[in-house]
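First comes the structure, then the notes that go with it.
Of the protein chains in this complex, one is absent; all others appear in place.
The letters A, B and C name the chains in turn, as written, and every chain counts its residues from 1.
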Amino acid sequence: MALPLAVVWSQVAQQVTSGLAAGAIYASLALALVLIYQTTNVVNFAQGEMATFTTYIAWTIMNHGVAYWPAFVLTLLIAFGGGVTVERVLIRPVEHRPELVIVILTIGMLIAINGLTGWIWGPEVKAFDSPFPNRSVIVGGVAISIQDIGTFCVCLGTVVVLWLFFRFTTLGLAMRSVAFNPDASRLMGVRVGWMLALGWGFAAALGAVAGMMAAPTVFLDPDMMLVILIYAFAAAVLGGIDSPVGAVVGGLLLGVVINLLGSYVDFVGQELRLPTALAVLLLVLVIRPRGLFGRVVVRRV
Amino acid sequence: MNRALLALAAVLAALAVSIPGAFGRTLETATPTATPGVTSSSITIGGTFPLSGPASLYAPIPRGMEAYFNWINSRKGPDGRKGIRGRQIVWKYYDDGYNPAQTVQLTNKLILEDKIFADVGSLGTEHNQAIRPLLNDRKIPQILVATGASYWGLQHKQYPWTIGWQPDYIAEGRAYGLWITKNAANAKIAVFYQNDDYGKDYLRGLKIGLGAKKSLIVSEQSYEATDTSYASQLARQKASGANTWVLLSIPTPTVRALATAKALNWKPDTIVINSVSAIDSVMAAVASRAGPEYVNGAISSGYLKNNNNPKYSNDPIVRRYQALLAQYGPSGADSKNGFYFYGFAKAYDVVKLLYNAGKNPTRASLIKATQSMNWVNPYMIKGIKVKTSKTDHFPISQLKLARYGNGTFSEFGPLIKGR
Amino acid sequence: MALLAVEDVTRRFGGIVALTDVSLALEKGEIVGLIGPNGAGKTTLFNLITRLYRPNSGCILFDGKDLTRTPAYRIVRLGIARTFQNVVLFQNMTVLENLLVGAHSQLRPFSERRGRKQAVEMLEYLKLGDLGERLPGGLPFGTLKRVELARALVAKPTLLLLDEPAGGLNHEEVGELAEVIRRLRRDFDLTILLVEHHMQLVMSVCDRVHVLNFGRKIAEGTPAEVQANPDVIEAYLGAETVDAA
Partner (left out) sequence: MRRWASPVLQGLVLAAAVVLIVLLPRFTSEFRLGQFTYVGIYFIALLGLNILTGYNGQISLGHAAFMAIGGYTAAILILGQKGFELAGHDPAQVIPEHGMRALFTIPIAGLVTGVIGYLFGLPALRLAAVSLALATLAVAVSFPALAKRFEHLTGGGGGLSLPLPHAPFGWDISTPHWLYYEAWVTAAILFVVAWLLVRGRVGRAWRAIRDGEIAAVSSGVSPAVYKTLAFGISAAYAGVAGALFAIQVSYINPDTFPVTLSILLLASVVIGGLSSLSGVIVGALVLEFLPIYAQAPPVLHLNFAKQAGPVVFGFVLMVIVLLVPGGMASLIRRITRPLTAALARKA
């Protein structure tokens, strides 16, 4: 705190920048959570593990000599198929059961997929390729890594694509209508079941994007998404669990706040920054239960 | 109803797995002798390891030991008999998922159900600490534990049935401190450490080594298991103007930290990496993201031969290790993985100790053997001696510094005495 | 003094005004009807009285006590019990247990036996005697409505709010219902406020009727007076045409 002002400001900027980079990853996975929640009202605890699993698939594909972008697209397709399958096989049968039951089911998936990943690919940490170079550009004394810029752009790009999709395509409109009122949609001829499956498919693909964006910096490890999922969950709830924009804002905010807390609040320091951030988050929720961008749900009696 | 039947089948299958064990009584096997775990034809030892979960990286260690014991059991020893003086080694190891509570429970299983003669090489500082009182209470040897905490050797008086193996973290940290004072006298040091006893032991050792030059440390930053990004800490270390960076972290965080520092455009002149993470495959992961030039020249230390180093590719011991692992190890075992090699190195000393425990080994005779270790373990760097005495309870206390380059760590400089 | 006095109550949801300056009063022992087309705000008024909603302005006095600051769960303790338009029973609890929840405010620790006895008596009273151990799922709708009524009654209210008790009942059952409502007043010394679409029922049991339309009170009086009121006829005819469209 006693540092000269100039130094402090460039450092603050550095902390904010790297916070945004980490936040972009939370945001990507949070988006996936929100997507599933929006269409099916399920919080998918296995989202992170599904992402890890698909990232390992991407790694395997690339290991067989496929270039990055073809492997990327192929992985998205596989993830999409996987998501659709999961919905049709596992989620469909419990669709009408209480929320808790579905939560437990996804927890079962979390445990099983996590174990499976370690079993298939082993626990050794692996490097994961990235289309972005691991260099940085210096802007006003702040080092910004190109990987981070790339991640950030991919994250924002995803949001824009999603927004366009839901706004302007028939399929997107159908999915929104299902989320809003499944019964009415069914009457209007929308195939509700398939829309839900598509929701899972898209979410799985989004998760794969998050995994592939995270892996170059956190490296490939069977547990790489366990903690990120908690951040993503927090981001989604903070932003409003039904708001894609909220998820992104929540993720970025979380990344930045955690960095600033760790660096500039002495009592918190690096060791208490996560608990403190979560406590602040809960406080926000207590004051504003629907999150920052969530819809007001009028309690119907 | 069909679904119920299916479910019933699934559940019965699960119970079939657990119930017979739950209600079965342990039968006495073979002819009992005075010492549990030792029969005329076998000697049972066991340990706990993280085979799944966050630390499953270490899973090859018990498997490497298993391969070595398998070989011992099938070859004819110096006395012309297989195994240890004609006794087959029975090696039991369980997955504690790196949870000390599980370690305690599984160790009870080893003691009460598997009737082990000794607990050998169990992994993890807290995990060994959790089982130390109960093993000592029952006077069961807890030997060659796989952790570098210093108190295995220091607290011999209170816990005479426990002994460590590898050089302790304080000794290793001290070696780095000494090296820095000699080779980079005007260093500005940033330390990045794991916020627990492991990291703090290292840090303490480093400061002991630095001695009066402790003030060279300009930045100390820690990380938690729940951190997904270290950019915040590392940006501050960069801003501190440090040119020497000491990483006291386990493998995955080490890899992340190095890549993140590169991304932040921070290139310290000297990078020191603790031996736990100084693994060629780990460094290769860093090199592929941060570029080999970033990590070339990194300093670490070791006491085992680096089986990956081309220098050792014709070493008869390394060659034999590869052959034995292929023959006796788990299928598909990658001999490049240094943890198998670690397992072999440890198993070598275990066999020595079991042999030295005498014709009719007892737990007391085994512990006595651990107090007079004095031999050269061929898996270790030349010159290092495994040596203990009634007053020295640190089997391995020498190490050598190593430098990273050309994709591998190569030892250099003289042998350093850790204590 | 009126037992219940609603005074100038307004309630908005976002931009929509559900009730505007509504006032009404109930004297002890009265059966009062509350009618109006769909969306007139009848159920909203119930929810305001039972404090599931809080009014934006105005006040609600019960026995001289202002309810607007009373938490919702205390309402029943003050003596107001209700039923719901769509029948809200606890699906995973037996009929008897549903009643025992209804008697929650009456039960003290260790009064379980007495509570059960009263609940069983109430079931007998409403001819539900053999259903105590059944779960609500699968019971006919008319029966469920009576279970819900029983649950409200075991709370020993002085004011009972019935939300469309005749909804979903057949002709014969409705006839029976009128008798039940009158009997309830007599046997339990009740005051009853009744939301209903079934005009015949309203006209036959109510002492007085209030009419709501688009959140405003447009008429009040005896059943005969209200029936003759041109505004009411207009409102209902308008509603009919909307319904028909």
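The definition used in the following text is that contacts are C-beta pairs under 8 Å (C-beta built on N, C-alpha and C of every residue); 3 or more make two chains touch, one makes a residue touch a chain.
Quick caveat, the model's predicted, so the values are computed rather than measured.
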Contact set of the excluded chain (shown chains only): A, B, C
Residue among A:107, A:153 or A:171 that touches the chain left out of view: A:107
Touch criterion as defined above, residue of C:105, C:118 or C:191 at the omitted chain: C:105
Touch list for subunit B against the chain that is not drawn: 3-4, 6-8, 10-11, 14, 16-26, 51-53, 56, 59, 94-95, 97-102, 104-106, 108-109, 111-113, 125-126, 129-134, 137, 149, 151, 155, 158-159, 195-198, 224-226
Absent chain, residues of subunit A that touch it: 37, 43, 90, 93-94, 97-101, 103-105, 107-116, 118-119, 230, 233-234, 237, 241, 271-272, 274-275, 278-279, 281-282, 285-286, 289, 299, 301
Residue numbers in subunit C that touch the chain omitted from display: 50, 52, 71-77, 81-82, 84, 88-94, 97, 100-102, 104-105, 107, 109, 112, 115, 135, 151, 155
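We take it that only the chains that are shown with their structure count from here on.
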Innermost chain, taking as reference the mean of every protein Cα atom displayed: A
Chain whose average C-alpha position is farthest from subunit B's own: C
Separation of mean Cα positions, subunit B and subunit A [Å, integer]: 36
Mean-CA-position distance for subunit C and subunit B (Å): 73
Junction residues of subunit C - those touching two or more other chains: none
Partner subunit A, residues of subunit B touching it in the complex: 52-57, 59, 195, 221-229, 231-233, 235-236, 238-239, 251-252, 255-256, 259-260, 262-266, 281-282, 284-286, 288-291, 337
Contacting residues of subunit A [partner subunit B, same complex]: 7, 11, 14-15, 18-19, 21-22, 25, 115, 118, 123-127, 129-130, 134-136, 138, 143, 145, 147-148, 214, 216-219, 221-223, 227-228, 230-231, 255, 258-259, 262-263, 270-271, 274
